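Step one of this worksheet: look at the structure below.
All protein chains but one are shown in place.
All chains are identified by letter, namely A and B, in their written order; residue positions are counted from 1 within each chain.
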Amino acid sequence: MKKSVFLGALTVAGLAATAGAAATLDDVKARGKLNCGVATGVPGFAAPNASGEWEGFDVAVCRGVAAAVLGDPTAVEFVPTTGKTRFTALASGEIDMLARNTTWTFSRDVDLKFTFVGVNYYDGQGFMVPKELGVSSAKELDGATVCIQTGTTTELNLADFFRVNNISYEPVPIETNAEAQQQYLAGACDVYTTDASGLAATRSTFENAADHVILPEIISKEPLGPLVRHGDDEWGDIVRWSLNAMIAAEEYGVTSANVGEMSAAAGDNPEVNRLLGTEGNLGEMLGLDAGWAKMVIESVGNYGEVFESNIGSATPIGLSRGLNAQWTEGGLLYAPPFR
Amino acid sequence: MSNLHADTVAFVRDTMLPQKEPPASTVGLLGWGKKNLFTGPFNTIVTILCTAFIAYVLWMLIPWFFSPTWNATSLGECREMLTAAGKVGEHGTSGACWGVIRERWIQLLFGFYPAELYWRPILAFVLLAPALAPVLFSDKVPGKLLIFSAIYPFLFPWLLWGGTIWSPICAALGFVILYAVVKYGSEAIGQLGAIIAAVVAALVWWLFLSGYVQDGLAAVIPLAIEPVASRDFGGMMLSITIGVVAIACSLPLGIVLALGRQSDLLIVKSLCVGFIEFIRGVPLITLLFVASTLLNIFLPPGTNFDIILRVIIMATLFSAAYMAEVIRGGLAALPKGQYEGADSLGLDYWQAQRLIIMPQALKISIPGIVSTFIGLFKDTTLVSVIGLLDPLGLSNSIRADQAWNGIVWELYMFIAALFFLFCFGMSRYSMYLERKLQTGHR
Partner (left out) sequence: MATVTDPPKAEFRLSMLIYDTRYRSMTIQVVALIGFLLLVGFLISNTVQNLATSGKTVGFGFLTEPAGYDINQVLIEYNNQNSHLRAAFVGLLNTLLVAVLGCITATVIGVIIGVLRLSPNWLIARLTTVYVEMFRNVPVLLWIVFAMAILIETLPAPRAFRGDDPEATMKIFDTVAITNRGVYVPEPLFSRSLGDIHLFGTSSMNFDISLDLLLIIAVVVASIFGVRAIKRNADATQEKTGKRPTTWYLTLGTLVVPLLVVLVALGFHLGYPALQGFNFQGGTYLRNSLIALWLALSLYTAAFIAENVRAGILAISAGQTEAAGALGLRPNRIMRLVVLPQALRVIIPPLISQYLNLTKNSSLAIAVGYMDITGTLMGITLNQTGKELETLLLGMLIYLIISLSISALMNWYNNRVKLVER
């Protein structure tokens, strides 16, 4: 008889039947919520605060998409995923998009059947060591004990790097950033390796951050970006162009502060007009309102604002823009034209 | 008395002496100590060593434990407070940083459940007691409470997940249909036919009809409380929910499996044995991996349970296998005379099970059921490995917060204390129950 607890739970919680491929947009609209996969906790990129609200750089991408589609940046269900569960969660339709420090690689794109819609952070794997070791290059790390976060491309890059340079090392695989940091600080490993952004974020929380250096070698390319399932190109377009809208807005100087004013009437710059929907029908082509991009920028800000408020130099994480500057400033961010 | 006697005996006592106090070394604290702590040189040494050990542990822990950091809002602030209090060891500050507990204890208990709705899970778990009471203390509480026990399985999910009241009612209606068809159909088409018809009718109701009826009723009379997605469940509440739901669902499944394992039907028996041995042979963590990555592949295309329901399904299957073994133990402990007595009364298999065997076997198995529950409850921490935010999973998320990055002991200790409280309470209770049932049985 008690079996009904389960049946009851099923009916109450809703046996959401989603039709796999295609029409993710319709599902999201019908549901009124965007299901977005994020990390369980990476400082600056995704973590819940004391009141349970998610905050971070990746979280902002989710919020941007929700703002574009539903007009409400808070209409997001954040699904914490681990390195192991993230791809199945996306493939099975449990989440609509994944924004979780995921590296765009050939096999993930082709073999695992996902579409990476762009890059929101250009990263690379680096090494952090205590200053007192006197190490100035990763090639001096022969025989060192290296802490790695498992479930990522990191361990493969590391194995390749040490094999190519013909030096030995002792890997210490660790599940979460918090534990890796604990081991590193206690001296249980000499080196901590993960994406350079993660290193900077981790270092920023140390009691004596100045005692640790990030080595100059970046041993891999880690373009991190949001991804969606293969087979629903309309949905992929929405996520892609929501991200591009944030990047383009920074290029054209549209901010969350002035977007209201700029979108009130068509201005001098036709590209901005098309972006903000005062000219042309880009929104309609996506199946969204004309003011979709305005909603994105208004609610989460342009790329630069998101960067600065979550991981930029004013935050404890203190990342500089580096590769993630606009192409006009020597970076790699280059949004395709809104036309 | 003769003179002779009086001559030879110098003194004759004619009254009893008052009782003397026992020697000081056998009573009071001293006597107790001598008897229990210092019975011999070896025991004395052991006692001294133990005392030294306890003193050392306390001496290490207490200064760390009492630390003036309750109001800190970040680890950095904790360190400042400790420095100000003069608690600086050779490796930086030494002392607990309790600010993290003050800021996050509600989150560790309730996860992301909306704050204004905390009364719902609290009420649901508090009501668990009256719902279980008629089952556990049938002699002390009025039997009418059993009605509440029957309602509770529908009330519980409704309180936790919210939504329209019609869905639990519709789910319950299925059982009413089941019961009604069996009761009134028996005369018409025979008992077995009635049971089959009832199951079919109930399934048809649940799978096809109840959805429409529910929507219709909800549209006409919109009685609903705010729905909460299972994603918002977290912390201790998630652990308790998984534990309670899985155990409740696994009980009937476990009974069926135990009966199947005992039955002399070869195919049924081997199916049950295969299932039980498979589940008991693999670690729970692999079943959780299956829940998180494979279950969606096994289900029809398009179905998509959320992860917590998938975990509950796997936890139910897991505990059902253990439950079956517990109940099998209860069945085996029943004297053979009970089975023979039931047979001699002319009861058929199901009647015998329902009226004679199961009530006794279940009663004997209650302590075992409680310990299965404790085991499952502790094992719910494993869901942190697949990314659910149970207390242990939340501790990682909290440590990902800039303010608390680097906290270790305080969170672990708090979580350990929570689990200890729950599990210790339950195990004591089960021991009490065991004693009570034992005297009742002999």
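List of remarks:
In this section, contacts are C-beta pairs under 8 Å (C-beta built on N, C-alpha and C of every residue); 3 or more make two chains touch, one makes a residue touch a chain.
Remember, predicted model here, so these are calculated numbers, not experimental data.
For the chain missing from the display, the contacting residue among A:F57, A:F87 or A:Y303 is A:F87, taking the whole complex into account. Touching the missing chain, out of B:P114, B:P283 or B:G341, is residue B:P283.
In the full complex, subunit A makes contact with the omitted chain through residues 20-21, 83-84, 87-88, 91, 107, 111-113, 132-133, 141-145, 150-152, 155-156, 158-160, 162-163, 169-175, 179, 182-183, 186-190, 230.
For subunit B, the list of residues touching the undisplayed chain reads 36-37, 39, 43, 46-47, 50-51, 53-54, 192, 264-268, 271, 277-278, 280-286, 289-290, 293-294, 296-301, 343, 346, 348-349, 374, 378-379, 381-382, 384-385, 392, 408-409, 412, 415-416, 419-420, 423-424, 427.
Keep in mind that, in the parts below, only the chains that are shown with their structure count from here on.
Note for the complex: subunit B touches subunit A at residues 75-76, 79, 92, 103-104, 107, 111-112, 115, 150, 153-154, 156-158, 161-163, 167-168, 170-172, 174-175, 206, 210-211, 214, 227, 229-232, 245, 248-249, 251-253, 289, 292-294, 296-297, 301-307, 309, 312-313, 316, 385-389, 393, 396-402, 405-406, 408.
Residues 1-20, 40-44, 47-52, 77-82, 84-85, 88-89, 92-94, 175-179, 181-182, 185, 202, 204-207, 315-317 of subunit A are the ones touching subunit B in the complex.
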